[in-house]
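Some notes on the structure that comes next.
Left out: one protein chain. Kept in place: all the others.
Per-chain numbering from 1; labels A, B and C assigned in written order.
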Amino acid sequence: MSSSEHGIAHVHRDDIGSRLGMWLFLFTELILFGGMFIVYAIYRFTHQQEFHLAAKELNTLFGTLNTIILLTSSLTMALSITALQKNQKGLSIFLQLTTIVFALAFMVNKFFEWSAKFHHGLFPGSDVLMEKSNGEILFFGLYYIMTGLHGLHVIIGVVLIGTMTYFTSKNRITSDNYVRLEAAGLYWHLVDIIWIFLFPLFYLIT
Amino acid sequence: MFPNSTYAESVDFAFWFIVGISFALLVVISFLMVFFVIKYNRKKQVKAVNIHGNLPLEIIWTLIPVLLTLAMFYFGWMGYQDLSNPPEDSMVVKSTGQMWKWTYEYDNGLKSDTLYVPVNKPVKIDLVSVDVNHSFYIPALRIKRDVIPNRENFLWFKAENTGSFDIACAEYCGLQHSYMYSKVVIMPENEFNSWFTDATNKMNTTLTDTTSIK
Amino acid sequence: MTSHSSSNNGYESYLDYRGKGTGLKSWIFSTDHKRIGILYLIAMLIFFVVGVTFGFLMRLELIAPGKTIMDPQTYNSFFTLHGIIMIFLFIIPGLPAVFGNFFLPIMLGAKDVSFPRLNLLSWWLFIIGGLLAIIAVFLPGGPVDTGWTFYIPYSVRTSTNVFPALLAAFVLGFSSILTGLNFVTTIHRLRAPGMDWFKMPLFVWSIYSTAWIQVLATPIIGITLLLVIFERAFGFGIFDPALGGDPVLFQHLFWIYSHPAVYIMIIPAMGVISEIIPVFAHRTIFGYKFIAFSSIAIALFGSMVWAHHMFTVGMSGAAMFIFSLLTFLVAIPSAVKVFNWVATLYKGSISTDPPLLYALAFIFLFSIGGFTGLIQGSLSVNMHIHDTSFIVAHFHYVMFGGTGFGIFAALHYWFPKMFARKYNMKSAKVGFWILFVGFNVLYFPMFVMGWLGMPRRYYDYLPEYQIYHFISTVGSWILITGLIIMFANFIHALLKGEKTNEMNPWGGETLEWHVPTPPPLENFDEIPIIETDPYQYKDNDLSNTEVKEVN
Partner (left out) sequence: MENHSHSEKHTPHYGIYIIVWLALLILTGVTVAVAGIDFGGLTVATALLIASIKSYLVLTIFMHLKSESKVFSIFVGVALLFLLISFVLLFADYSFM
């Protein structure tokens, strides 16, 4: 038990503890989305036909492309940690930056997708939407909130990974102290998992 | 406040059944606490004894409450079964809740702000809300059901005695929530029938009047 | 509180520590778990006073039918704010954030929690949430009037300040999550060497199960309130029936969190009682494992009974059956706890100091709360008493008689350790009895009028209920007298009370009684090695070896 510096509350390194804490935080994110999946499940159950109809408006191609982008970014994120563990700092930074580029590509794609919907007058409260059936209004409400919140998480992920890249370049994350990079990675994979479920539920139920 | 239906009697039975058991247990727990505090008071300078536990005792005081609560559950569930199955021949009245009044509509379109029903005849109330949540509550009959937009709720009762009883709104619905009272008037069947015919005739005349003016 | 200069016995106490800045700054930016606990305590008690004031004024309004001192709109805002403040800003943080923060690391033999900076962030989020709740009162539009339950569709229709109130609850939720996350990790990672799971004090067990509920259930209310915010702000169709939504689904999601939240409030109080009773009976706890596991059982079953708040919304028969049955079964672990506590008094050497009085009152009042909970769990009876003042009485017996008295018990128990001051025992006992009597006079009549059909959240009432309302209002005056005596006693002790460095005034055996008073900055110079169970009382065994029973 190393005694801590006087006056500074308790410097104590516990990587397992840090990861445990990160996982607990991920559960709250998971259940946050879980709550929305519950709403989705109930409304899909009570408005089956209308959900089918509404899902036809979504572009499967956009969705599939974004799935591939996000899965690949998860790969580069995982690889960047391995690279750091193998003490390949340059490669790790490159892989982290690649992850960020993929994340941004995801958002650009998302932007075009949403723009197209708005162009067709399909946004919350719009006249076009209000004329549709209740089930379709609910579907689009959920679509915007769930993909929107997911997009917000992607943006947070970009900032988070960007910070880690900065830390790596400044040697504050190193091959024997990389728990923060791991935590960022865990977060990023969770964002991926949520998309893995969003994709079929919104784009593939036509 | 006497119970005014067989359902209300079953509610009262379940209530007093649970209250009785609970009261007995509460007395035992409280008595033991006070008794131990007096008997084993530190002022008596008696050395305490460490008792770490007793498995048979733990099993007993887990099992007995389980059995008691299952019995409590049973009476509540049976009573509720009764409430959720209205007889086929029930008279149907549509009750509309809105901020902050009740309107009752009979199957011939007759509307009233007081609920008139015959005694000893099953009455099914269909509950409709036009704005926010309300709850239709007749304390004398021990029944209550929320009135929720987009949802088809109902309840039914068969009153055993005539009289006039309060209907309250039990789900908070804004400024005048506590004034959203109305009455249920339970009358002998012949009286009810004559009221119903009178009111229907009156309604028809007013209707013809308004159409003739047009 | 900052004017402390207790004698230095060769160490730096957490009260004297000057690290980052001085004065206020050294407190509000401190990552020391004990200081954060005190910060929570101050904030929480301020909110408690505000909440009590709202309650007092409501009771005064209800002393007679018709208008007494306020109009209906004000009354509706008052019961909403009373609920929001008492639940989100007083009882939920009450025990875990105050006493959990202060004592959990010490009881585990740790120097701090796992994530001290996150801990400070939790407190700041708590304060931000509190400020938002205050903003919700003063913005134009008027104080929020939806009830603390924010039921749809009223909460998307009303023009009052629902938005900041929802945001407040959302932010407070995050504060609660971060505290829970911190505690789960701390208990897993920072137990002193030798402290295996069954050598942990029972308060730690209770905080552990509470922390899990905080982590898992709170996000549900977070997202639910967020959906309502979106719905109000942008016209999304989610729950609003005008757009095809289902208001009952909102209630389901609301209670998926808010029922387990009840256990966030009560389980730590049970933990406090499990600490106090063996200490003041001066003997080992009866049925340690049963008490420990019943906390977990309550947490588990407690997350399966939420819809018993919704028996009148018209659920399916299957759902009614399941939720009612589980509601009855969730009472069992609580009953087991009560029986074990009472059995712990048997053959003890009982000293009736104020903490024990509060603990015994807890058992009595919580039992009444629990038994009346059974009455409500019964389906047919629930149809009659749902949303009447019977419910109001029931949850005040659980929340105030249970958790509130648990908090007061904890305050009286740990006060000397936290502040190194003695309070006046006699005043504490007088305050207790007045509080206890006032409590029952205030809330018991509500059972009666609820059974007679008096609905809750009523600004006005029929004349036949007046006698009960009158008694209840008189009770509120007695109760407040008791509260004033109690707080005056504490404040007097803080300012002028006798200083004490006595390490172990009550004869407790858990670790917090083996660190100096007040506790040093990092609790332990050397992390202790744990070899024995938390409640040994070995001195009992010397002359009584023959009677000792082993589990």
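Note that a residue touches a chain if its C-beta (ideal position, glycine included) is under 8 Å from a C-beta of that chain, and two chains touch if they have at least 3 such contacts.
Because the structure is a prediction, the values reported are computed rather than measured.
**Q** Since one chain is left out of the picture, which of the remaining chains does it touch in the full complex?
**A** Computed over the complete complex, the missing chain touches A, C.
**Q** Given that one chain is not shown, which residue among C:R59, C:H82, C:R189 or C:H469 touches it?
**A** Going through C:R59, C:H82, C:R189 or C:H469 one by one, C:R189 is the residue touching the chain not shown.
**Q** Among the options A:L53, A:L75 or A:L104, which residue touches the chain absent from this view?
**A** Of all options in A:L53, A:L75 or A:L104, contact with the hidden chain holds for A:L75.
**Q** Using the touch definition up top, pick the residue from C:L216, C:I332 or C:M454 that touches the left-out chain.
**A** C:L216
**Q** Could you list which residues of chain C touch the chain missing from the display?
**A** So the residues of chain C touching the missing chain come out as 188-193, 195, 212, 216-217, 220, 252, 256, 303-304, 306-307, 315-319, 322-323.
**Q** Kindly note down the residues of chain A that lie in touch with the hidden chain.
**A** 1, 13-16, 19-20, 23-24, 27, 30-31, 34, 38, 41-42, 45-46, 60, 64, 67-68, 71-72, 74-75, 77-79, 81-82, 85-86, 176-177, 179, 182, 185-186, 189-190, 192-193, 196-197, 199-201, 204-206
In this text, only the chains that are shown with their structure count from here on.
**Q** Round to the nearest whole Å and give the separation of the Cα centres of chain A and chain B.
**A** A distance of 48 Å separates the two centres.
**Q** Return the distance between the CA-based centres of chain A and chain C, expressed in whole Å.
**A** 35
**Q** Touching at least two other chains at once: which residues of chain B meet that condition?
**A** As it turns out, chain B has no residue touching two or more other chains.
**Q** Can you list the residues on chain C that touch chain B in the complex?
**A** 72-73, 76, 145, 147, 151, 153-154, 157-158, 241-242, 244-248, 281-284, 286-290, 312-314, 317, 320-321, 324-325, 328-329, 331-332, 335-336, 338-340, 342-343, 345-352, 360, 363-364, 367-368, 371-372, 374-375, 377-384, 386-388, 451-453, 455-462, 536-537, 540-541, 543-544, 547-551
**Q** Which residues, counting only chain B, touch chain C once they are in their complex?
**A** Touching chain C from chain B are residues 1, 7-8, 10-11, 14-15, 18-19, 22-23, 25-26, 29-30, 32-33, 36-37, 40-42, 46-55, 57-58, 61-62, 65-66, 69-70, 72-73, 75-80, 82-84, 131-133, 135, 137, 139-140, 142-146, 148-153, 166, 168-179, 181.
**Q** Residue numbers of chain A touching chain C in their complex, please.
**A** 1, 4, 7-10, 12, 14, 16-18, 20-21, 24-25, 27-36, 38-39, 42-43, 46-47, 124-125, 133-135, 137-138, 140-142, 144-145
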